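Left out: one protein chain. Kept in place: all the others.
Should a chain be cited, it is by its letter among A, B and C, assigned in written order, with residues numbered from 1 in that chain.
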Amino acid sequence: MEYRKMGRTGLQLSALSFGSWVTFHKQINDGIADELMGIAYDNGINFFDNAEAYALGESEKMMGRVLKSKGWDRTSYVLSSKAYFGWRGKNNKPNQTGLSRKHLTEACHEALQRLQTDYLDLYFCHRPDKSTPIEEVVLTMNTLINQGKILYWGTSEWSGVEIMEAHRIARDYRIIGPSVEQPQYNLFERNKLENEYLEIFKNVGMGTTIWSPLASGLLTGKYNNGIPEDSRLSIEGFEWLKDRILVSDKIEKAKQLTALAQTLGISVAALSIAWVLKNPNVTTAILGATKTQQLNDNLKALDVLPMLNHEIMDKIEGIVNNKPHLAEF
Amino acid sequence: MEYRKMGRTGLQLSALSFGSWVTFHKQINDGIADELMGIAYDNGINFFDNAEAYALGESEKMMGRVLKSKGWDRTSYVLSSKAYFGWRGKNNKPNQTGLSRKHLTEACHEALQRLQTDYLDLYFCHRPDKSTPIEEVVLTMNTLINQGKILYWGTSEWSGVEIMEAHRIARDYRIIGPSVEQPQYNLFERNKLENEYLEIFKNVGMGTTIWSPLASGLLTGKYNNGIPEDSRLSIEGFEWLKDRILVSDKIEKAKQLTALAQTLGISVAALSIAWVLKNPNVTTAILGATKTQQLNDNLKALDVLPMLNHEIMDKIEGIVNNKPHLAEF
Amino acid sequence: MEYRKMGRTGLQLSALSFGSWVTFHKQINDGIADELMGIAYDNGINFFDNAEAYALGESEKMMGRVLKSKGWDRTSYVLSSKAYFGWRGKNNKPNQTGLSRKHLTEACHEALQRLQTDYLDLYFCHRPDKSTPIEEVVLTMNTLINQGKILYWGTSEWSGVEIMEAHRIARDYRIIGPSVEQPQYNLFERNKLENEYLEIFKNVGMGTTIWSPLASGLLTGKYNNGIPEDSRLSIEGFEWLKDRILVSDKIEKAKQLTALAQTLGISVAALSIAWVLKNPNVTTAILGATKTQQLNDNLKALDVLPMLNHEIMDKIEGIVNNKPHLAEF
Partner (left out) sequence: MEYRKMGRTGLQLSALSFGSWVTFHKQINDGIADELMGIAYDNGINFFDNAEAYALGESEKMMGRVLKSKGWDRTSYVLSSKAYFGWRGKNNKPNQTGLSRKHLTEACHEALQRLQTDYLDLYFCHRPDKSTPIEEVVLTMNTLINQGKILYWGTSEWSGVEIMEAHRIARDYRIIGPSVEQPQYNLFERNKLENEYLEIFKNVGMGTTIWSPLASGLLTGKYNNGIPEDSRLSIEGFEWLKDRILVSDKIEKAKQLTALAQTLGISVAALSIAWVLKNPNVTTAILGATKTQQLNDNLKALDVLPMLNHEIMDKIEGIVNNKPHLAEF
């Protein structure tokens, strides 16, 4: 396994990591989770990602049970959780969502209980909250660090301006700003990593823990012939994903990428994940497998990485043809 | 004339302002410049915009001569200049371009001489300079303020992240950050004002002095039947503008906007400028007329402003159909 | 016993202190450790030095057991530990070494458990970690102080520039920088104390807890006739020390120092330790005895100290002839 420093911190994350997302609880049981996490850990994965929003907390509980039964040294892995997941939490009571000091603090306590641990290594703001001043968020996160409940904090899907506002506040107060962002990044979604965040990486530094490196499965090739009814894409609650990805243009590109992968003797999934890891501003790509076969295949992305020479990268660029346009001055 | 506070400063700018850009020197002589500036001033315009890059300094010299001959009270108007104009200045010697302390300082001295004034009210970084730390820019601008050579400083066409980095540094040092940004904004170019900068306006505040409210003339309707050879768009050096704006789609929309304007009994130019002023985050729209007729017509935008009720705004939106997509959480 | 303020702190350390290093666990058992620490404590030694790297934690466990059995008032002595010991820890998992916030925090928790105490008086970065920003180290140490887990923090074998970077960060954040450095210092290793650190002592102040005042035993005179097989120098893992010190030149000097000591009626070890204490920038010299005889002899260094007048110091300088060259301006 390859390990990478998370941005400008001293923390090292495995280049591939394991996320439970919605798959835990909804799609798999404790037994499979145990098996998958075992494979991950044995292959050198040291970062396990979670969130309060994943299966409404059940995902964290399942991961907590597995970790307890495994008995691995707590210092040998990195554990995360996240608070607030945008408007989708709005059916909660007023202070059971958002990024106020009350919810951030209470959500942290609850995550610690569900995960059965004394501290989170990483704690994310799962989405920006336009109605809470970022100042309150930064101050609260710093307090949680001082209390020993979390070690580093980050953002997820924040705009570049919002991330910089957090750093501005942190610098003003001389406290600890966000060290890591969890954005989507894959062959179909490139602007943040390759354009909007560039000056952030240069000026203040941020690690990135990538979600959806396979574009919700589109880059596994499994939808090359259409979307079956029993896929994650048709599970209740994910209709919203459909519109975004069901662009026939993307399926066409996925087909071509699949063909390219075949000429290299690898899966399109491994190719796509390796492409994500090729970006030097990526710390880790989060895998969200539900089957051992799938996980083992995705782990091969590390072997694919050295294959991505200029020629192959150019071919990939030729297929997806979506490199972000940078200002020319 | 309507006057607006420039962002969170106490400075008031006329909602319409006068820019010389390349028109000075290349297209008009001192006599016409004198006449145009006279009309502008008499109509209450108090902001005259300039830059070292406009006609390589000749634009500033012409404006300086006119201002001297007019003899207006220096306190009755606001004067700007800008340093550095992106890669297009790279044929200079190494330190005669960019945003280093050396060039920013020397360019300021030179602008003061060309404009025959003791201080600039506004001094802009005309483009971001990726190879000079923003920290050096902010510190230098603050020094120029301390030396009394400039009163406020701003950015032009910086990304939201770059503007926030300037504010982060300014807050860190407890010095004066940028108060104003000069972006392009018009019915065809909306993302920065209506999306990327929103959290900047909310968190730190910035005035905006809009360039190209008429989309390089496209929104005057004069290209509705194609681009003639003698227009500004065909002057040497502006071929680069052609590609951007010669999208037939835009001409089609301009035609529809022209029709809408006619039903209101106004020019499409006045309609387009008024639409820019309707945005509460706009401080002023810079007019760049070369003929008195044109200037007088554009000044009518202020009368049009009250006409822009919800119904008309919806019609305009229906025509241009390019409202930036905001993240939904 | 003489007590000295540790740099610019109010903390007082005995001029001689007791270190367990590798001797604990590998060379001695609980019984001998108990006897040695008893002698030390009874002679007024109040500082007991330890580290996670010493015998892989066993050294701390042994000291913890002895301290518990002794039942001395916790406020009557000063206890230290250290995290990370350079490349020699690299066979651990990624975040189980280095100076990241994760390892510093977890290593502190583990040291507290091994030593069976609620807080460390001193907590050292055992070596610099080039791949973790010093900013993260300083912030983490300050957090541990805020959490009550440590009282002061220090560095060990950091370069002058690294120590100053820590102080720069601490001043920037207005938090607590390192108060103490643990360098090697003896008659054969003088540059840091007598040259590189001088401006540090002058500008920001640092106490020093000296390791190897006897140059790994070379200044005890026991190698004057060569290195026997059963010495600490031949214990597995210490081959690396051999090259450094087995310079015949040093042995020759040790012989001459031994002769000088004999004329004064003292041991060369006591002479050498006293010479270390003569340096006003030394807070304490750490003794690492494995036999009561040896410890009792080294304790006599305090009696030797007053003998070190200008004449004797000049004679010593004449023998070692290695005074660091200072820049002359």
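Simple rule for what comes next: a contact is a pair of C-beta atoms (placed from the backbone, for glycine too) under 8 Å apart; a residue touches a chain by one contact, two chains touch by 3 or more.
Not measured: the values here are computed from a predicted model.
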*Which of the chains on display does the removed chain touch in the whole complex?*
B, C
*Identified contact with the non-displayed chain, of B:S20, B:S81, B:T117 or B:T132*: B:T132
_Can you tell me which of B:S100, B:T117, B:S272 or B:N298 touches the chain that was removed from the display?_
B:S100
*chain B residues that touch the omitted chain in the full complex*: 93-96, 98-103, 105-106, 110, 129, 131-133, 136-137, 139, 143, 146-147, 172-175
*Contacts of chain C with the missing chain: which residues?*
85-88, 127-129, 134, 157, 159-165, 167-168, 171-172, 196-200, 203-204, 327-329
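Following the convention adopted for this analysis, only the chains that are shown with their structure count from here on.
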_Taking only the C-alpha atoms, how many degrees of rotation bring chain A onto chain C, rounded to the nearest 5?_
95
*Where the centre of all protein Cα atoms falls, which chain's Cα centre is nearest to that point?*
A
_Longest centre-to-centre distance from chain C, chain (CA-based)_ = B
*Whole-Å distance, chain A centre to chain B centre, using C-alpha means?*
40
*Distance from the CA centroid of chain B to that of chain C, rounded to the nearest Å?*
65
*Of all residues in chain B, which are in touch with two or more distinct other chains?*
none
